[in-house]
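With one protein chain withheld, the remaining protein chains of the complex are depicted in position.
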Amino acid sequence: MSTFIQIILRSLETGSIYALAALGIIIIYRTSYTTNFAQGVVAMFNTFVVTFLFNKFGLPLWLAVIGGILSAILTGFLIDVLILRHTKNVSPVAKQIITLGLIMIVLGLAPIFFGVDPLRLPRLIESGDLGILGASISYNGLFNIALGLAIMMGMFYILQRTKWGLAIRTTASNEYVARLMGVPTKNVTMAAWGVAGVLGVIAGVMTAPMTSVTLNLMDEVQITALVACVLGGFQTFHGPVIGAYIMGIVRNLLLFYVSSVWGGQILYILILIFIVFRPYGLIGKKIVKKV
Amino acid sequence: MTKKKNIFQKHPAIGFILFGLLLALIPTLAEMGIMKNGYVTTIGGTLIYAIAALGLNILLGWSGLISLGTAGFMGLAAYMSAYLTVDLNLPFEVSFFLAVLIPTLIGILVGLVSLKIEGLYLAIATLAVAEVLRKTFEELGKYTGGFSGKSADYPTLLGLFELDRTTMFYFIIFVLVIIMILTSNMMNGRLGRALNAMRGSEAAAQAMGVNLLTHRLIAFALATIFASVAGVLYVHFVKFSYPSTWSLAMSLNFLAIIIIGGLRSIYGTVLGAFIVYAVPDMFLKQIPFFEDLSYVLNGVLIILVIIFYPNGLISIGYDIRKLFRKLTKGGAKNE
Partner (left out) sequence: MSKMENHVLTVDGLSIAFGGLKAVDDLSFDIKDKEIYGLIGPNGAGKTTVFNCITQFYKPDKGDLRFKGHGDQIVDLTTKPVHDIIRQGLVRTFQNVELIRELSIIDNVLIGGHIDFEANTLSQALKLPKARKEEKKYREEAEKILEDLGILDRKDMLVGGQPYGILKKVEFARTLMTRPKLIILDEPAAGLNDSETIDLARLIKRIRDQYDCSILLVEHDMRLVMDVCDRICAINFGKLLAIGTPKEIQANKAVQAAYLGVE
């Protein structure tokens, strides 16, 4: 039983990471009407920035993280302003391809900036464990879970209760109408890319200590986040987040009880089977198209 | 009053065959010393990539669907053919058939799951499937050799003709030309029109009787078949397959090929393959830093082409022709 709790606790931590990434994807999806396949590599890039600031420039970790956040906001803005702004006449499919091209650019630039050797990024809280119900979780893990939840609560609060959130939701629902109603949609999309970038780098900084900082750092998170959006449905903001936590838990359960090698892959296959039965995800709704 | 069609427009196959004959000169040029010997391998690989990219073009260019699993299926076929010929000693033809059939069946299964809803789901599903395949290549060492990779050899046709690098090169050209002809026939006929309709307006396509799910599946099946064929050719030409080859980066390069070369253009696909693979390998490697930059450049090119030149660089040829016609006719009487 305590192993089970252990697994659940760890899953909440990885689930938070997936949830942050998924939230980043769904925010872009609903405001720029495109699936940002590059979310993961951009997060990797910005995590490299944090690592560099920490390792090569010797900044304290928290300062390095802030540097990474600033870098993430900047990269998000740049992507929106330099590229996405010019895509008025581009079809949604082509926009997705642009994000794929973006992956190539980032994957090509990262080694040039940061070299090819794996780097280490330590945890925010170095050591210490808490015992819960016979299982233990590191303070760092707890912190990650709490931070993840806090960020998500904050995001949902902003979305539901503030004027900015209303602007985002309106733009997400219909950009043309939003503009007519005076919503500054250009700023909304720019802000969305900035926020997505920040969510990405936070997810990256949480992931990095568990492995090492390489080009592939966020690959698994990225795929899982996308699949979480499939699982939770693309129609809501909270669907993918819920999907992400579920995937985090199921993944660890599979890894432990079924196969420590194939657990992740089995999860993907299970979800593919799942959408045969519930094509619109756990929460998604079928959209009625007007012709 | 109909526009007179030249012979290449009425019978595109002739153009493709001539193109193949031209390509067949390359090994001779290498032997004569006009071209570096290593280029034969590079160009052979480029033509193989063009085959896979043509399949992706049917899927994306004609049907408007993104797949991120091209490299995965190509790798699967490569490993299968290597295993079937080397470990099970099956004749090349049998191995070729099985190594194309089985990935295609898997592809159809994946398609059935993800194509019912929207095109977007196919992209994500193929991403997940490619990841599963990657893990399979790494872990099933008994069949794939794991991280050490798997080797194969030049094929033996009909149990009699043992190919070498040059004759294998000819074989690749042969397969490419056939694929170009088949693609042209299909895309210029009823299937191509239906796929175009599906891409252009799902509502209109359905109103005209086009079953969306069926046609999406056909497109994805064709893409997987072409990728598998390319995989088999790859492992019997390059003679080695590593798990790291079949990465998302490769799938993205295929995307770059068709975007840069030209969506819905057969010659454009080959052009794109040369731009993405052959040109950097043959000419630009000498420039310092280029190795890292070429990948970045492909990405930048994709974005620039999509925004500014959506028909791909192949349309530069058409534009030049149009400009030429305009200048010679004095700009008069356009249709």
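Observations
Chains here go by letter, A and B, matching the order in which they are written, and residues are numbered from 1 within each.
Note that in this section contacts are C-beta pairs under 8 Å (C-beta built on N, C-alpha and C of every residue); 3 or more make two chains touch, one makes a residue touch a chain.
These figures come from a predicted structure and were not determined experimentally.
Of the candidate positions B:R165, B:R193 or B:K239, contact with the unshown chain belongs to B:R193.
The residue touching the chain not shown here, chosen from B:V86, B:L212 or B:I307, is B:L212.
In the full complex, the hidden chain is touched by subunit B at residues 1-3, 182, 185-186, 189-191, 193-194, 196-197, 199-201, 203-212, 218, 264, 335.
Note that in this section only the chains that are shown with their structure count from here on.
If you average the CA atoms of subunit A and of subunit B, the two centres end up 32 Å from each other.
For subunit A in complex with subunit B, the touching residues are 35, 37, 83, 86-87, 90-91, 93-94, 96-98, 100-109, 111-112, 219, 223, 226-227, 229-230, 234, 261-262, 264-265, 268-269, 271-273, 275-276, 279-280, 289, 291. Residue ranges of subunit B in contact with subunit A, taken from their complex: 60, 64-66, 68, 110, 112-114, 116-117, 119-121, 123-125, 127-129, 131-132, 135-136, 139, 203, 248-249, 252-253, 255-256, 259, 289, 292-303, 306-307, 310.
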